[in-house]
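Structure provided below as structure tokens; questions to follow.
Excerpt of the complex: some chains, original placement.
Residue numbering begins at 1 within each chain, and the chains themselves are lettered A and B in the order written.
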Amino acid sequence: EEQFDPSFKLDEFSRYGRQMLLPEIGFSGQKAFKQTSVVVIGAGGLGCPALQYLTAAGIGHIGIVDGDVVDSSNLHRQVIHSTSRKGLPKVYSARQFCQDLNPNVKVTCFYENVSVENIFDIIRNFDVVLDCTDNQMTRYLLSDACVLSGKPLVSASAVQLEGQLLVYNFENGPCYRCMFPQPTPAASLMSCSSAGVFGPIVGVIGVMQALETLKLILRIHKAGDVEPFQPTMLLFNGFRTPQWKSVRIRGRQASCTACGPSARLSKEFMQKQANEYLSMCGDNSGATL
Amino acid sequence: MSIRVELCGGLDLLFNKQKELTVQLTDIGQNATVGDLIQYMTNKIEDESKCELFVMDGSVRPGIIILVNDQDWELLDKEDYVLETKDNVVFVSTLHDH
């Protein structure tokens, strides 16, 4: 298996050589990266560094989903976009960056926001999903769609000087509804709205998100000699000491309405009873996802 | 006979921006549980109108999880966990932008 593989070009051997030297990766790990497809939902402050390191590492196929355009007010943290690409949809700006960093990676753009209507079609062709968005409704939507589609979800968030990172719906681990069965009330969400955010805080969490995704891929392809998966939550506060906390979290919950044995969520319910579904996601505004 | 309480994910704003405090077990009550600590912390919130950002229906509001000694309280007895001296209890709110 570690022999010459004609599907690898000379550029790939030279490009990935220094990471293939690591026993934890090797040629089999590099092939796993190439054979895996990953979709990044959100090409903002988390998505930018995540895309950068997933692309550099040699993921075979990367999807980018975002309905926004590049804006000057984002450039303090959305560091693969640029001043000259202001006004361009973020997905195309990100693709331009990624393809010049590593032309071996296939990039597919989805210039749209995710919704109950499109999410299943978007994630269908990818093995792993990254939640790089910033609101509660989307977090429930992505988690539910990943549960129903059987995909692991690497989820991150960052506000002000803090960040959080969890892997959902992987092996014995929880889904987002296992962790947060009830949506946060709208009043509490308001309390941190427009709270500001510092670039390197989101940045460091986005790179960690890429790292956890790559570790998860190595695990998927290499079962046996890796440590068992332990559901973990990583907490970060860049201005405190110590900055990092790693916490053991619950596994999959039998009571979960999304992933438990008597779960009542289905794709059909989500799409046909959209209002009821939205209220399960904390939407009190009548807004559509 | 004290525990350390940390507030993450913006919850420090409810407690005069204190991110960390030391609480004497005797101040919470005998055989104090995490449930008692939630009550004790709620009483510390000066602006009563903000209590609903912390508690709801007798426990922490949705979106807050509690960590005891670097473990999700769901792995322990949740509200019924009996606090011990030197325990480290973290209240974390999930982070959302809007």
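Here is the rule we go by: a residue touches a chain if its C-beta (ideal position, glycine included) is under 8 Å from a C-beta of that chain, and two chains touch if they have at least 3 such contacts.
Remember, predicted model here, so these are calculated numbers, not experimental data.
**Q** Counting every copy in this structure file, what formula fits the complex?
**A** A x2, B x2
Definition applied: only the chains that are shown with their structure count from here on.
**Q** Which subunit A residues qualify as touching subunit B in the complex?
**A** Within the complex, subunit A touches subunit B at residues 134-136, 139, 157-160, 162-164, 179-185, 187-189, 191-195, 197, 233, 235, 237, 240, 245-250, 253.
**Q** Hey, which residues of subunit B end up touching subunit A in the complex?
**A** Subunit B reaches subunit A through residues 8-10, 13, 19, 52-53, 56, 61-63, 65, 67, 70-72, 74-75, 90, 92-98.
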